[in-house]
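What you see is the complex with one protein chain gone and the rest in place.
Think of it as A and B in the order they're written, each chain with its own count starting at 1.
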Amino acid sequence: MSHRWGMAVDLDRCTGCGACVIACQAENNVPTVGEQAAQKNRLMHWIRIERYYESEFPNPRVKFRPVLCQQCDNAPCEPVCPTYASYHTSEGLNGQVYNRCIGTRYCGNACPYTVRTFNFFNPVWDKPLQLQLNPDVSVRPVGVMEKCTFCVQRIKASEIQASAENRELREGEPTPACVESCGPRALVFGDLSDPDSEVSRLARSPRGSMLLGELGTKPKITYLPRESSDGQNR
Amino acid sequence: MVKTADEIQRDLLRPVIQTPRRAIPAMVGLALLVLVGFSAWMYQVYTGIGVAGINRPVFWGFYITNFVFWIGISHAGTLISAILRLSNANWRRPITRCAEVITVFALLIGAMFPLIHLGRPWLAFWLAPYPNQRGLWPNYRSPLLWDFFAINTYLIGSLIFLMLPIIPDCALLRDNLSGWRSKFYAVLCLGWRGTQKQWRQLEAAMHIMAILIIPVAVSVHSIVSWDFAMTPVPMWHSTIFAPYFVVGAIFSGIAALIIAMVFLRSSLHLEEYLNAHCFDNLGQLLLVMSLLWLYFIFAERLTTWYGNSKSEIDVLWLTVRGPYRHLFWVMVFCNFVIPFPLLAIKKLRTITGTFLASVMVVIGMWIERYLIIVPSLSRKFLPYAWGTYRPTWVEITITGATFCTMALLYLLFSKLVPVVSVWELKAGLRE
Partner (left out) sequence: MNPENGVYVLCSEPGSTERAVSALLSAGMSRSDIVVISSVPLEQYAQSEKVRMPWLVFAGAVLGGIGGFLLASVTQKSYPITTGGMPVVTLWTDGIITYELAMLGAILTTSVVFLLTARLPARNRLPCDPQVSQGKVMVGIASAPDALRNNIIERLKGIGEIRP
């Protein structure tokens, strides 16, 4: 059965704790760029929590929105890559092949969500932090673009395990690192081609909307905005 | 004063036969500056592209500005030379080679910038289609591939367009020099004799090249503009970009040509050849292009303002009222407000007037490229992805070095080959 991986983010549950950011960084060997690079807008988080205040103290009405690669079906970042480093996989993911990337950064410009990050220098892990690197994920050198892959290494590992055990994938496997770390279970991951999966159910919810959906990128992450106590979506 | 053929030949071959005294220190000085720029680039390759000021979201900055700028300058040669040749305008005769040379060198410099801006420039050859063990070919959907083909085609075309009329002049130099220099030009002219058959074929080839090079030039800058227009970035995703960029390219190209001609005039004593009449005509062309440029800028911004789409209006106001407003108004002054009276009023359209206007235009057009690229990237759709850009010393050094490279290449060329086409001027006398 061919899968179509997607995600649903329930903004009603998101507390903005940032555990997903840390988990992603740990799982995917995302470099920490340091204070100077952070000041120069060179952060490399594959997922970020956008925090918006709607009004002033004492009731600022904070809203959090985790933004990660939307794995668009009509991804604007894919046709512009001259070396096919950014392409669409058969399972609906936007794949990034680090070995093909020559660093034109065209995809970074084309992405309307600006979820793509770039290795401006060779990443450095001060000893002994290099021991924490995940051996399942390659470390990217200077000049290579990277972004959220829906933890494709975990997806592949689950698929291989399932086919070795001669069974289908179960609900809840695979689980990307961000989804696994989310305490309130705001992030839900699963197979959109299975109409009974939780993510498909949430994607069909009347609360659901796509981020920048009007651009026609056909993202595969459905955001469910919070409902306040009076039933309004605010 | 009408000169005889012999006087023309003597005047125009003189800079090649004798080296003006100031040329050597000038060449050495320029070469040193070019070396400094090259070292800055090597430092960047060694340390990482991060020594430039680019960041997320402004992934393209000075280097791509320079790329578009220099490719734009390269439109001078073809459009002046080709269109004037086809329309048989006699005043083109002294300026065609100056223009064609600008094209070739500007293309060479402009084509360096995609290499300079890459994160992994040692893999740039992957843009070329060649069979490899991965079975992978380049992605022809990417405008960068269209750039690769278009710029290469244009480079080969303009080189041929430049070299064809040089052949008879090389024969002239073979006959007027002695020793190893004569042998050098004998090789360069490919054994040209000047039979009528050869002249006929040469003129036919030049005529066809003039016809071919115009659509190539138009396609090159359209494709460069599509590097931007093929993305959903606010104020980039505009259908007007292709003609807008082509017009801007011709505009900046003519200005660069005028500047080059002014320097050649004084340093090589070509006052009677690159005379006020040429500058008057070029000044009028520059005026037309200035008006066309204004038309395109207005059309683009009117559509944006009227449409009032959130992200586009943000970028528009950023440029006109926000942090980029100083650059914006400098650009408008340099591209239109100052050149317009200088070029429209006949009394002011002197050599000095056109030179001043051209310098303004070159500055203004560089700023225009910068304002197309950076404000849009700094303010895309999501507020957490907004950013700013500041160039570093590496980018500034390399930018400055490319201007020195252009000057150096031009100087070297004027030493090797007469910068005004001798046989074409002599042929013009007969008409």
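By our rule, a contact is a pair of C-beta atoms (placed from the backbone, for glycine too) under 8 Å apart; a residue touches a chain by one contact, two chains touch by 3 or more.
These numbers were taken from a predicted model, which means no experiment stands behind them.
When the missing chain is restored to the complex, the residue among A:10, A:27 or A:78 that touches it is A:78. In the complete assembly, the contact with the undisplayed chain comes from B:164, out of B:164, B:327, B:356 or B:416.
Residues of chain B in contact with the chain left out of this view: 5-6, 9, 129, 135-137, 139-141, 145-146, 149-150, 152-153, 156-157, 160, 164, 167-168, 171-172, 174-176, 190-205, 208-209, 212-213, 215-216, 219, 223, 423, 426-427, 430. The missing chain lies against chain A, touching residues 73-79, 81, 84, 86-88, 218.
Rule of thumb we're sticking to: only the chains that are shown with their structure count from here on.
Residues 37, 40-43, 48, 50, 52, 67, 76, 79-84, 100-106, 108-110, 112-114, 116-122, 141-145, 211-212, 215, 217 of chain A touch chain B in their complex. Across the complex, chain A is touched by residues 47-50, 53-60, 114, 117-121, 123-124, 126-127, 136, 138-139, 141-145, 148, 227, 230-233, 377, 380-385, 387-388 of chain B.
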